[in-house]
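To start, the structure under review is shown below, and the notes come after it.
Heads up, one of the protein chains got dropped from this complex, but the rest are sitting where they should.
Here the chain labels run A, B and C in written order, and each chain numbers its own residues starting at 1.
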Amino acid sequence: MIDIRRDLHQHPELGLEEHRTSARIQSLLAEMGVEFRAGLGGTGVLGLIRGDGRGKVVALRADMDALPLEDQKEVEYKSKVPGKMHACGHDVHTTMLLGAARLLMERKDPLPGTVKLLFQPAEETVGGAKLLIEDGALENPPVDAIFGLHVDPALDVGRIGLHYGQRNASSDDLKIIVHGTSAHGAYPWEGVDAVVATAQVINAIQTIVSRQIDAREAVVITVGMINGGTQGNIVADRVELVGTVRCLTQETRRLVLGQILKRAEGAARGMGARAEVIIEPSYDPVVNDDHLLGIVRSNAQELLGEENVVVFPKPNMGVEDFGFYLAETRGAYYSLGVRNEERGIVNQVHHGLFDVDESAMAYGVALQILNALAVLTQC
Amino acid sequence: MIDIRRDLHQHPELGLEEHRTSARIQSLLAEMGVEFRAGLGGTGVLGLIRGDGRGKVVALRADMDALPLEDQKEVEYKSKVPGKMHACGHDVHTTMLLGAARLLMERKDPLPGTVKLLFQPAEETVGGAKLLIEDGALENPPVDAIFGLHVDPALDVGRIGLHYGQRNASSDDLKIIVHGTSAHGAYPWEGVDAVVATAQVINAIQTIVSRQIDAREAVVITVGMINGGTQGNIVADRVELVGTVRCLTQETRRLVLGQILKRAEGAARGMGARAEVIIEPSYDPVVNDDHLLGIVRSNAQELLGEENVVVFPKPNMGVEDFGFYLAETRGAYYSLGVRNEERGIVNQVHHGLFDVDESAMAYGVALQILNALAVLTQC
Amino acid sequence: MIDIRRDLHQHPELGLEEHRTSARIQSLLAEMGVEFRAGLGGTGVLGLIRGDGRGKVVALRADMDALPLEDQKEVEYKSKVPGKMHACGHDVHTTMLLGAARLLMERKDPLPGTVKLLFQPAEETVGGAKLLIEDGALENPPVDAIFGLHVDPALDVGRIGLHYGQRNASSDDLKIIVHGTSAHGAYPWEGVDAVVATAQVINAIQTIVSRQIDAREAVVITVGMINGGTQGNIVADRVELVGTVRCLTQETRRLVLGQILKRAEGAARGMGARAEVIIEPSYDPVVNDDHLLGIVRSNAQELLGEENVVVFPKPNMGVEDFGFYLAETRGAYYSLGVRNEERGIVNQVHHGLFDVDESAMAYGVALQILNALAVLTQC
Partner (left out) sequence: MIDIRRDLHQHPELGLEEHRTSARIQSLLAEMGVEFRAGLGGTGVLGLIRGDGRGKVVALRADMDALPLEDQKEVEYKSKVPGKMHACGHDVHTTMLLGAARLLMERKDPLPGTVKLLFQPAEETVGGAKLLIEDGALENPPVDAIFGLHVDPALDVGRIGLHYGQRNASSDDLKIIVHGTSAHGAYPWEGVDAVVATAQVINAIQTIVSRQIDAREAVVITVGMINGGTQGNIVADRVELVGTVRCLTQETRRLVLGQILKRAEGAARGMGARAEVIIEPSYDPVVNDDHLLGIVRSNAQELLGEENVVVFPKPNMGVEDFGFYLAETRGAYYSLGVRNEERGIVNQVHHGLFDVDESAMAYGVALQILNALAVLTQC
């Protein structure tokens, strides 16, 4: 497994370009005798380990893509591709899923159900999970539960981190265009000032989080860009706001987006202007199924000891495309400790010095298998 | 005239209670042989000096009411009524109009038209001008032009102050009730916060003057009172704003009131709340007819010298119920200097030490007669 | 126990007036042979069950006060005091603590530590917990852990509800006085408009929750009352905001209150006004110790079955003066199901028809004893 990981690590490929990685996976699956379908979502691979034809279907997912970063580590297995690097541990995820496949294939007894292996492209870019779903990865047979995990360099190797329920935020791309009417800046009453109307829109939007959403729901509405007007002495007829909306449940998300629409349009109209609100859904939230997370917890406690299972109190406002699977089926997504301070393995993901303690892979493989079996053997 | 003025000054009567004043006026008019009608608007008196039955009709107006102030002057003719005082010079206005009546009656030649003498109650309180108009003071015969004047303690005796066009503001009483939905203060998302919605309403209203009205028009929108909510930890379902709106022309006034309605309702709606806007018209603006003001100017220049005729560059944002007459007919309203620093006559109107240099009365009488005759003799 | 509860229920007493209740408790404790100290915080009683002189000290707390509500139930044990009612179950809390005392006293073996019984006044009014702490209830000997519970009519009898960590909000009373400068409403530029400055202050405060506080922390800032100005046509020189601030941890609370001070003062100053911010701390948050809550959970699972132990995902934004104890020592506060739909026991606390299924008391007594013993017997 270390060989495979290091091979992948030296040959990082960006989202939707994971051709070598995909080929490697296919050849290894073929070698193990795992039935698979390639080409899902471009470079994705779907392995299928069928049991006795009955029972449940569990999916295990690994992402494959690397990042457009320069590898700054001084190690033997450093990236060989300038400007590309597995700085988010997807090489490790893929390797562990291959390891799990091997162990599942080596089992004597037939599996009491089916395990699907999802090797997914483009987690970092277009949300490759969507592509796999569109290409039927969760169908035929339909998946009952899905598990995924992510390396966590803030957690020591040998530890596991869990979130009950909410784990990652949804994300929507927000654009609001406030339309006024141009006029000479010395005669503003002949127009409608989109800049001043926009100030009201911004204030109105602030009050969604502060007033209209349950304070115990984590919601963020950020307008990161504002651009409007053409000249200092001309009343602006157009101001464009670009932002992001983060929620932790689909229900809150619907509520928040509805309020943005209502408040932005209303505030602008109240100023004699008009707001055009464009919302592009980007990521679904990762909301763990508490029962499945309980399975992960039990397995992890048994495997690593109770003291090495951390329940995180707060969700993450960042996104993870695993949420797309959870919009379709129940599942659990958790964190695998890969930190090793003694060996200097302490850098965060998306950092040029990021690395993992490879001994964590054994725990990851074991957990994924235990999780899958736990679901398959439950009545 | 000084006797009359001092008699009135010692017996001040508040708005609609000017019974003694009215009786005095009636007896003097009767003595002069002036035809009159009493009881208009309660205590008002309408004198009529008919000419040869042809020609135009000019009205001259004086107000009669005093103020609920303690007279603090130490003079012989000090108010004899505790808590009441002629602190706005209406005693002087009335006296001058009686003086004008006497002189007009003493004229040998028949008047080339008709002069109406309007002794009006309640300028300081309910806008007595309205009452006189309702009781037909401008009808039968219809009035072609009206003149009025006001003592001005900022202007030396022997000087006259004029405003072309805009002289006094209109006034509208504004009430905005912002309706939200109550909720426990710890769970605001279950309600609609009228306090926060009101902040948006206030900001929206500010932008009317700053953005939607010609900067060269003087407009003031003041919310002087704000009251809402019942308890700190309950989301307020109602906030009431009470204010005043001042404009200088009817046209701007219509525009401003329309914008208040639109922006307050719009801003509240944008917050999921509802604004109820109640506007009660209070005073009409005093906008002088420039031709008639030109007559006043000519007469004043001739009478007092060009150097003693001041054209004020700025209108007054305060109100004067003379505007109600001007909503019906053309007219001019001007200022009569009554200041005399040497004699210590320097205090503003509505001040307990206010007084006038009585020699100003001669100029006032002369001007009113000259103005009236100028209109009557113009073809 | 049912007799005691019904006796207390028929004789409800408001905060700091719990004289009869206190006397009843004292006589029962005396009867059981429990050492006690009366008069803490006025009517409070501190019972002390000493073990072998070694070991830990666990406190169990019950509140005693009733509410100023009319009892609308038609039952035998209905309140006999017009306008007062045990509508929040404190009679039940007190009864269960007496029951626990009796069972602990009946134990054969000496206690492996000390149990303190806190009968606390005035939970509903002045935060009686503070008074008990001031009178030394947690000292001599010092308390190592404290447990409390509250009846919950949303939870079926036989069930227990738990919150890990955050359970109840802190509360601070907020007053902001915005000082402007008065002027005539027609001449606002001669003053500083406190109403308009207040709109900016309100908007600035909204952005604390929306921008400056971790979205995953539940924070509520509600301004429930706003009052300012004396007349519609006078620029207001003073607007007063009264509100409440709710947080779930002391750390966030410090951050939020600091931001309120900074933003309110800053926003007002930016308008040429001055904001005076007065914050009166009201309640501390109830943050459970997760280890102690784990003890409650284990005991409850054993006693009632795993399926009857509910972990609530969201804290409560309401307050509970148990937080004052937790500011001094570790502890856990939990919910005891008392609902029984079949018997029509479904009304919320603070409702005139509120009642409990008295069979819940047995569970409450058992849990309190088990919790205490678990702490005492842990090394």
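Criterion: contacts are C-beta pairs under 8 Å (C-beta built on N, C-alpha and C of every residue); 3 or more make two chains touch, one makes a residue touch a chain.
The shown structure was predicted, so the numbers you read here are calculated from the model rather than taken from an experiment.
Taking the complete complex into account, A:V223 is the one of A:L29, A:A137, A:I177 or A:V223 that touches the chain left out.
The residue touching the chain not shown here, chosen from C:G15, C:P188 or C:G364, is C:P188. Per the touch definition above, the residue from A:A101, A:V195, A:V309 or A:I345 contacting the chain not shown is A:V195. On the side of chain C, touch with the chain left out of the figure occurs at residues 187-189, 193, 196, 199-200, 203-204, 207, 210-215, 262-263, 265-272. Considering the complete assembly, chain B touches the hidden chain via residues 164-165, 203, 206-211, 214-216, 218-221, 246, 313-315, 317. Panel shows chain A; residues 169, 171, 173-175, 184-188, 193, 195-196, 198-200, 202-203, 206, 220, 222-236, 239, 241-244, 246, 317-318 of it touch the chain omitted from the view.
Rule of thumb we're sticking to: only the chains that are shown with their structure count from here on.
Work out the mean CA point of chain B and of chain C, and you get 60 Å between them. Taken residue by residue, chain C touches two or more other chains at 203, 206, 220, 246, 317, whereas all remaining positions touch fewer.
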